[in-house]
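Heads up, one of the protein chains got dropped from this complex, but the rest are sitting where they should.
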Amino acid sequence: MTKRFGSFTAVDNISFEVKKGEIFGFLGANGAGKTTAMRMLCGLSIPTEGKGTVAGYDIYTQPELVKKSIGYMSQKFSMYEDLKVWENLELFGGIYGMSDEIIKIKTDELMASLNFEEERDKLVKSLPLGFKQKLAFSVSIFHTPKVVFLDEPTGGVDPITRRRFWEMIYDATARGITVFVTTHYMDEAEYCDRVSIMVDGRIEALDSPENLKKQFHAKNMDEVFQQLARKSTRKAD
Amino acid sequence: MIKYLLKKEFKQIIRNPFLPIMIFMFPLLVLLVFPWAASYEIKNLNLSVVDNDHSSYSRRLTQSIISSNYFRLTDKSASYNKALKSIENNKADIILEIPQNFEKSIINREPVKVMLSANAVNGMKGGIATTYLSMIIGDFNATLVSELFPEMAGSSSNIIQIDSQYRFNKHLNYQVFMVPALMVMILTLLCGFLPAVSIVFEKELGTMEQINVSPVPKITFILAKLIPFWIIGFIAITIGFLVAWLDYGLIPVGHFYIIYAFAAIYIFAISGMGIVISNFASTLQQAVFIVFFFMMLFIMLSGLYTPVDSMPEWAKWIAAFNPLKHLMIVMRSIYLKGSNFTQLGGELAALLGFAVFFNGLAVLSYKKTN
Partner (left out) sequence: MKQLFSFIRKEFHHIFRDRTTVMILLLMPVIQIILFGFALSTEVKDTKVVVLANTNDDATQRIIDRIDASEYFDVAIMAHNSSEINAAFRDGKAKLAMVFENHFSENLKHTGTAHIQLIADATDPNAATSFMFYAINIINNYQQDISQSQAGGGMIQPEVKMLYNPQMISAFNFVPGVLGMIMILICAMMTSIAIVREKEMGTMEILLVSPMKPIYTILSKIAPYFVLSVINFLTIMLLSVFVLKVPIVGSFTSLFAVSLLYIFVALSLGLLISTITNSQLAAMMISGMGLMIPVMLLSGMIFPVENMPPFLQFISNFVPARWYIDAVKTIMIKGLSITTVMKDIGVLVLMGTVLVTISLKKFKVRLE
């Protein structure tokens, strides 16, 4: 896929496959083109060139079918801050076609598993950051999508919360949901099955973290990234 | 699916600290205050007299002017320059200067000039002041003629008796004229401005993206945004009718259902326009500004402040494309004249046209994917 804005090529002819049930890490510096690429996969943006299928549907000709099968969590945790916790779940559940009974049952289950019983009736804007993050993720997979796209989901939270968050991601994959996550935290790359690293709009590396570390003679993913990032000519946005 | 979105919209509106106040307070305030402030009626013209003659005729002239009740005598000055100060201070609107030989000239049947100097910063006021004053002087003149030279007056007087009648608004009540027009303005602000702001707000917050990524169809989302504001619009007009009745004793001559029907079409059109603007604005500030700009333009060219009939051709042309102008004609006609659908056919067609155009544009320009 390629995406150009005028004379600027944000995403330059990238190609990859993500397997069902995988945790695929989409890494790169700020401005490398990760978000642009992800938006194309979610049906938010049409590629200038190239092809793509998500959950078996073509992103050009069947964007609405793609949207039915995916979940999405943005950097801003976009939930409705002036709605209550359970109201957000009801809204998004309903949008994705879940029946009222199922919505009720799954809401109860979720509240229990997250220990959110007390927060259930609170307005989202009153929740602390860590809670919001967990809630946003739960909302994004509430309808059990085939693939969930996470855009920098762990921004601004402490390492312990981040760890807990990744446990939630593992639970999701255990249920058969494919996770496509972008992040600039290189330590999180270790949690993924495979990662790709974007530099200046191109994919410069694509493999499992272990293989990449061997390939680049690096102790951790951070070093792998440093080596690749040195080649970068683009400034961060 | 739309029921979930509608639930969300209603909850958000109710929980918003400002909106409910605005929806109820704003129409009330506008309808209660505006009609009292907004009037061009000229009352209480202030007159300054410079009487250089000090004769019985000059005094009688002054007296007859005052007893006409159009003018208030604010001062008598010794000279024109002194009188001018009153105009400079806005204490007087017009100066009457009576020359020294006033009475003598009249008795000698010689023409005599009196100077009328009016403050014409407000051109209309100046014009009315001079016209009224001239008329009173003319009457005074005629009275004098019939006293002094009875042989001239009374000979073959051709008098055309004019019987003037005012229809639809017998008491020339300005409020009656303003209130229906104000309801249009309120509707426009509530149903054109607010939905647009609501959408751009979601854009800024990022929740719009969440919706775009979901299977919610364009039309469903737009409808869910619009419907609550349609309902708000209806509530607002109903409040308007109540206020008009309770406060001004205004009851429409025509039928309510016709008003509601037109209002529905109008709300549909204007909210569509709001959506179009919101589709092109990227920040809240931009959206507010663009909407404000158009609102201002539309309001000025709608006949709220000044009649469309008084506008030059090119402005009338632009006004033809102004939905507000059409609804104002509708509201005023139904309220005051009792017009029905056939008589307002032109306006009906225009408003329907706008509704189709704006909403079509709204759906087309709203892109989930770009």
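Just so it is clear, A and B label the chains in written order, and each chain counts residues from 1 on its own.
Criterion: a contact is a pair of C-beta atoms (placed from the backbone, for glycine too) under 8 Å apart; a residue touches a chain by one contact, two chains touch by 3 or more.
Remember, it's a predicted structure, so these values are computed and weren't measured experimentally.
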Problem set entry | Chains in view touching the one left out | B
Problem set entry | Touch criterion as defined above, residue of B:Asn52, B:Asn101 or B:Asn169 at the omitted chain | B:Asn169
For this session: Spell out the interface residues on chain B facing the chain that's missing from view.
Result: 18, 22, 26, 30, 33-34, 36-44, 61, 87-90, 105-106, 109-127, 130-131, 133-134, 137-138, 140-142, 144-146, 149, 152-170, 172-174, 176-177, 197, 201, 281, 283-286, 288-290, 292-293, 296-297, 300-301, 305-307, 309-312, 314-315, 329, 332-333, 336-337, 339, 343
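Heads up, the rule we're going with is that only the chains that are shown with their structure count from here on.
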Exercise. Using mean CA coordinates as chain centres, what's the chain A-chain B distance in Å?
Worked result: 55
Exercise. Tell me, which parts of chain B touch chain A in their complex?
Worked result: 1, 3-5, 7-8, 11-12, 15-16, 205-207, 209-217, 368-370
For this session: Show which residues of chain A lie in contact with chain B when the two form their complex.
Result: 42-46, 63-64, 67-68, 70, 72, 74, 76, 78-83, 87, 90-92, 94-97, 123
